[in-house]
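Complex shown without one protein chain; remaining protein chains in place.
Residue numbering begins at 1 within each chain, and the chains themselves are lettered A, B and C in the order written.
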Amino acid sequence: MEKWKVQTMTIAAFIVVIGAWAAGLVGLIGQGATAALLVVFFPVLCLGMMLWWTLGKGEDDLPFMGY
Amino acid sequence: MASAGVAGEPFFALPFGDIVNYFTPYTAVLFGFALLFTLICILSRPEQQLDVVFGTDAYYAKGVTGKELRFRRFMSIACGCATMAAMVSGDVFNFTLFVSMVGVCIIGIVAAVKSRHVLDAAYNYGIIAIVATIPLFGGAAITLATTGTLSIWELSAMASGMPLIAKMLIIVGVMGEGIAPFYAAKAELFRAPGAPYVIMIHVSSLLMFLRVVEILLTV
Amino acid sequence: MIGRLSRYLADIDNLTTVYAVVVVAVAAFGILLLVVSPLSYEEEQLYPKSIDPTSPLNPYERGGDPFNRTEVLAQYPENSPYLGYVTSYLTPLSAFFAATSPYMGTTILTHPGGIIDEILYNTRGLDTVAETSILFVAFAIASFLFRREEE
Partner (left out) sequence: MLVELVIAVVMGLLFLGIHRKVIARIQGRPGPPIWQEILHTLKFSFKETWVPRTASTLLYVGIIAVAMGIWTAALYVVLAGGSILILFGIYMLHKMVEHGVGLSPGSPYAKFGGIRSVISASSEIPLFAVIGGIYFFTGSLMISDLVAYQADNGPLLLSILPAAIAMYLVILSKMHYGPFSIVEAKEIVSGYQTEHFGVWRAGLQIGDAIKTFVLLYAFVLIFVGQLGPVLLLVAMLALLVSLSFICAVSPMLSPYDSVTVQMVAICILVVWLGVLVVIG
């Protein structure tokens, strides 16, 4: 996947996570809805943040086959 | 609706005549998970399996034909659909039907594999799956005969509930279709290539087991 | 001891034996249980049926006059608004079959537009769908394997 796609996805996930958290705190949406949103978007946010710099630098490789 | 203590309050029911499928937080989680893995089966391309040539440094990729993979994907999607239906079924007989459908689908997922070892395991699994339908349907039949109903809601509202022997028969049946002590065949089936499809084998049987625990605690 | 046990269980050829032993044990336990505390038959069945061998619609007859409502027990009648109207309807062809021969019940049931058994196809319709799907899946596997033989 290209870099800009990952970055867009990360920013979107960031907005959703923070938004869901804030809305849950204020009481705009229920606990269940907050939990559901966080469950789906927290992993995306984590992976996206970690991939922000590193994605796409290496070439495909064969798996590790032992020595 | 007396199952609240086990799996939470039902929040949505989908009636098909007498067969009412219901969603509690528990069944909804299971349903969602079956759906997720069915989607992965549909969208994901299978991996290419590598193997080491024994005694050397060389390795080779196992070749798999597209036709075979198409059939296996079809079977795993069927398996996913049957699992989803069994997860939310609110009727004992309907549940047993979908469990046995999962058993047939699992054989289908590995039937196209050209490895003798996997096929041997599938054959043994198939015999067990077929035998297991007898306790399954027997349990449902005894339930209907002694309580006069098959609906899980009605059974859980009853004082007497499902007779012990019916419960035992159903759990033995699900054990045969699913996992429990009969892990050897499942583990051998897993050696087949095609990760997304092979995983469906275990997704379905584990979800079955989870659902049957809930049903037996409820009724 | 544990090693021997796990080696035995790990062999796929022993699986059927182990499972058979489990099933027989449960069945034996069930029979014992039946002797100790017999299960009683619930008289108020959900899907009662009286077999009338003289009826031409046997064994799918659920009683009632044509074009009229029949009393049929269902778990959730509110989910089947047409409960009781379905069996009582016969197409002209089905009526003809019913009038000519007393042995055509199954044919009448299975031909398109024939009678529909209330329980089988109306209140418990999803069961019928599931049963057919099992057959379909089994058929798909069999045909795939058969065609692979020819390659």
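The rule is simple: a residue touches a chain if its C-beta (ideal position, glycine included) is under 8 Å from a C-beta of that chain, and two chains touch if they have at least 3 such contacts.
What you are looking at is a predicted structure, and each value in this text was computed from that prediction instead of being measured.
Of the chains on view, those touched by the hidden chain across the whole complex are A, B, C. Against the chain not displayed here, subunit A makes contact via residues 17-18, 21, 24, 31, 34-35, 38-40, 42-44, 46-47, 49-51, 53-66. Residues of subunit C that touch the chain left out of the display are 2-3, 5-7, 9-10. Mapped onto subunit B, the footprint of the missing chain covers residues 5-8, 25-26, 29-30, 33, 36-37, 40, 43-52, 61, 179-183, 186-187, 190-191, 193, 195-196, 198-199, 202-203, 206, 209-210, 213-214, 217.
In this section, only the chains that are shown with their structure count from here on.
Distance between subunit A and subunit B, defined via averaged C-alpha coordinates, is recorded as 31 Å.
Separating the CA-averaged centres of subunit A and subunit C is a span of 48 Å.
One finds 20 Å separating the Cα centroids of subunit B and subunit C. The set of subunit A residues that touch two or more partner chains is empty.
Among the residues of subunit C, none is in touch with two or more other chains.
Those residues of subunit B that touch subunit C in the complex are listed here as 15-20, 71, 74-75, 78, 82, 85, 93-94, 97-98, 100-101, 104-105, 107-108, 111-112, 120-121, 124-125, 127-128, 131-132, 134-135, 142, 144-151, 154, 163-165, 168-169, 172, 175-176, 181-185, 188. Taken in their complex, subunit C has these residues touching subunit B: 9-13, 15-16, 18-20, 22-23, 26, 29-30, 33-34, 39-47, 74-76, 79-80, 122-127, 130-131, 133-134, 137-138, 140-141, 144-145, 148.
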